[in-house]
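This view holds just a subset of the chains, kept in their places.
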Amino acid sequence: MTIESIPTTHTNEFASSDVQTLLERIDTLEQRIAQLESAPAQDLENMLSMVVFSGDMDRAIAAFIIATGAAAMGMDVSMFFTFWGLSVVKKQKVYDGKNMVEKAFTAMLPAGTQTLALSQMNFFGAGAAIMRKLMKDHEVTSLSELVELARELGVRMVVCDMSRELLGVRDDELIDGLEMGGVATFMGDAARSKVSLFI
Amino acid sequence: MTIESIPTTHTNEFASSDVQTLLERIDTLEQRIAQLESAPAQDLENMLSMVVFSGDMDRAIAAFIIATGAAAMGMDVSMFFTFWGLSVVKKQKVYDGKNMVEKAFTAMLPAGTQTLALSQMNFFGAGAAIMRKLMKDHEVTSLSELVELARELGVRMVVCDMSRELLGVRDDELIDGLEMGGVATFMGDAARSKVSLFI
């Protein structure tokens, strides 16, 4: 309904039928706005959520470049480290007090950004070393610096409880500043994020 | 415009210029709301969509833990199984009536949650067996139970038509309760989902 089509009285009186129409329009507006306000889209924040499932160096680098890039652009960022992704946020290996399977996993899984392998062309670590050298030569921030940068930029880093238990990873093997959480933690963040990625 | 700044007449008359202003404001509101209502964001539902491309046991576990977790939190969930992901929803291998390439694929591709390999540290199946044992020891729901749980929670499971044809997978090789669909089925779900993941 355009303004032109509304029958106004052109006097300083306002007919009761006009009042009724007007009140109905406002009433309808209030209902429509309430519906918009309760729509799922309204939960969205300027936020990025990621599952870091992979423990590959190249994928971890991609994850942290996207995370720090988004944080630098003013977005809230949440990273959820699960399965092999735990290797990315390990700082050391600890064997004391672990059972045999846990010790085997500890031995075989990399611990920390310097020991991760490439997903392709790894050549028993040579590819990963070349990648690290190339990044240094081209002055690309290294993975360990990216992790540090993410922490400084306030990126939320959550470690999957279940994965930690399954792989026998202890608290003192992990870098500082991590939270513990489960799938509900991730989904809670993802459901209010404009962007969600599984890496 | 705040209420204080509106020149009301303080009599029980309502000047026609005021009426005009008021009608214009309501008119503008109606246009702004119509624009909000037709915005792409309004299509969003409290929903999670996933492409399950990988046939790795660990990735399939992650997919179903996220899917069932989201469903338990009240979200609608849709999973689209494509390429190697078809192995996750196979229950058996059938060779009858297949051509040679299809028989070869059938022989080589795993069928069902018990035969999937790990994406890392698989060691010709030993890694996958250790993972299954670890999950049992730690009372983590097994993959086959997770698939069953997903079905009970009403998770929509769609099998990619094109992949099924390419890999020569027959209906009687698949678990029950699956729908058939194509990329349009997935994109239709993803376009109204708050969260979309490619696994």
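Labels A and B are assigned to the chains in the order they are written; within every chain, residues are numbered from 1.
By definition in this document, contacts are C-beta pairs under 8 Å (C-beta built on N, C-alpha and C of every residue); 3 or more make two chains touch, one makes a residue touch a chain.
Treat the numbers as computed from the prediction; the structure is a model and nothing was measured.
The total count of identical chains across the complete complex in this file is 3, with 2 shown in place.
The definition used in the following text is that only the chains that are shown with their structure count from here on.
Rounded to a multiple of 5, the C-alpha superposition of chain A onto chain B involves a rotation of 120 degrees. A separation of 18 Å divides the Cα centre of chain A from that of chain B. Residues 13-16, 19-20, 22-24, 26-27, 29-30, 33, 36-37, 41-42, 44-48, 58-59, 62, 65-66, 69-70, 73, 75, 119-121, 130-131, 133-135, 138, 140, 194-199 of chain B are the ones touching chain A in the complex. Within the complex formed with chain B, the residues of chain A that make contact are 1-3, 6, 8-14, 18, 22, 25-26, 29, 32-33, 36, 39-41, 43-44, 49, 51, 53, 55, 82-84, 101, 108-109, 162, 165-167, 182-184, 186-188, 190-191, 193, 196-198.
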